[in-house]
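Other chains dropped; remaining ones untouched in position.
A and B label the chains in the order they appear, each numbered from 1.
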Amino acid sequence: MTKQRRNDKATQTWSLPAAERLELLRMMIMAREFDAAMLRLYRQGKAFGGVYSQLGNEAVSVGTAYALDRTADVLFPMHRNIGAHFVFGQDLDTLMVNHLARAGSQMRGTDGTGHYADPAKRIYGNVSHLGAMIPVAAGFALASRMRGETCVALTYIGDGGAQVGEVHEALNFAAVQRIPLVLVIENNQYAYSTPSHLEFACEKLSDRAIGYGMAGVTIDGTDVELVLKTTQDAVARARRGDGPTIIETLTMRMRGHAEHDDFSYVPKEQLEEWAKKDPVERYAERLITDGVTTAESVAALRATTLADMIAAIDRAVELPWPDASEGFRNVFIDEVSA
Amino acid sequence: MIMTYLEAIADAMRQEMRRDPSVFMIGEDIGTYGGAFKLTKGFLDEFGPGRIMDAPISEAAIIGAAIGASLNGMRPIAEMQFIDFITNGFNQLVTVAGTTAYRWGLPVPMVVRGPSGGGVGGNPFHSRDPENWFVHATGLKVVCPAFPADAKGLMTASIRDNNPVIFFEHKGLYRKIKEDVPEGEYVVPLGQANVVRPGKHVSVICYGSAVHMALAAADTLSADGVDVEVVDIRTLVPFDEETVLASVRKTGRAVVAHEAVLTGGFGGEIVARITEKAFRYLDAPVVRVAAFDSPTPFAPTLEAAVLPNAEKLGQAIRNVVAF
């Protein structure tokens, strides 16, 4: 059950410099090729832990993060937001080492995938428990405000995860305190195998905003410029002190929940329909049509990006696992600093 | 019939659902998908969406709905996709389910079940062994089977019990071990420990994955002439103190083992009961083997280091025997 609603007005009266448009494309291609490289690793039997594709979600993770100020705002990404890490300037090798939990990972092997935190890059990863980091993101932004700084916290949740009680508590709290929080609800039609109509019965997940007294909007999540513009509006609202926003992005999860899942429960036609709206292909075509780039440049960019990804993964995967002694460290931070 | 631990659990649930129309299941991705571990594969086809309910990602609603249904004549089985997510439904289980019989004198026949435990690269959020939280909550029965046949028999007993039961399925055991499992109706009553290996020199009191560590350690030690008795307690609540004490009184030495982190775990409870009630029989201190007090790490090097295993347990047994 695809609940499709478009709102392209925003993009029509708004224009973006060519360099920025190219950058958006580049980031989306990075996100896309990251998946391709991880899939290769999975097929080689070298991946350890879940491999969560963001195929179809590139415009959301890139467009939302791009609206932030990387030096002042803060990103709390979820499991299908690798594009956001790239936008926030995460170094490829650092990302891979963290992701694959090898020696040198910021998590020292205690965890892997996108769960790492890199305070210098203003990235705080998720935990597996869906929704658990939304109150944390709210508290982070609140702390900045207490010091008179402005920091917008941007985070994500799925169409399934949005049903977790903590999401409600966090949104309500953020609305009451007018915390500069932007929650992107990535409605990709499925939560693992569960279709949206078994997750919620409302028309739009952004309608939850009404019940919190915050702004809410549902948009096509395959249009990166629309995503960017919508998020910029939400970020501006947050910065003005007008409180949080829910942005529901409509996309399709184009692969299984993780690579072990053959997603045979998804009707083929649904995938075919959404394939026509591929966010990366479409944006590339648009930039070519607009004369911002050429088919050749795009192809070249893809090839080098994929090569970079594979090289970084191969470097990371060849690193040793962290030393066993790391398992016994840091249960507590020992220094008393206050 | 030869079955895996996973098949044995499914078998028990399938049989109880066929037998009793008040039994139904609720959980995430248990229907079309057949569960994250494919444990409920085929259930939707057989029982239909009315009895195999795919729920939203809402552990509190899942457990709460199960409580409500159980107060209204049903016998729900609520699946946590991973038992770790019980932290999101903790209040329902502990505050509501665990106190209802005491307050209202009404039965709350329901089972909350799901995969627990580490050793499979699950990360800190897919590996917990939190059974002692529920032991210490009052009003909840706590079951931790180690073998396929027990898993079937205890699941059957849990579904038929009139109290809320939390049933820990060690995910590392799901497909690792097979054994002959009685066909048809098979009940292992809650509250009966099982001496899975008789021995003379030392008792290992354990449950879940630690039973397999104990059996492996016992095999190794037997080559050195150390005869280890392994007591699988099977259910933490109710706890079969008599079988445990009888074993320790016989051997005079005990090692307590579980995969859960050491501090504050159920191992302390077992040691305390042995110390209080079999003190005169003890020839050596009772020693515990358990996980290091940390979250369960992701990288295999770290995970192997913090979790207990047959070697660490074997060494502890040797020390106790040598005391």
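To be clear about the criterion, contacts are C-beta pairs under 8 Å (C-beta built on N, C-alpha and C of every residue); 3 or more make two chains touch, one makes a residue touch a chain.
The shown structure was predicted, so the numbers you read here are calculated from the model rather than taken from an experiment.
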item: Subunit formula of the full entry, expressed with the displayed chain labels; value: A x2, B x2
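Operating definition for what follows: only the chains that are shown with their structure count from here on.
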item: Centroid spacing, where centroids are CA-atom means, of subunit A and subunit B in whole angstrom; value: 37
item: Subunit B to subunit A touching residues, read off their complex; value: 28-29, 31-33, 36, 54-58, 60-61, 82, 84-85, 87-88, 121, 123-126, 292-295, 297-306
item: Residues of subunit A touching subunit B in the complex; value: 48-49, 101-102, 107-113, 115, 127-130, 160-161, 163-166, 191-194, 198-200, 265, 321-328, 331
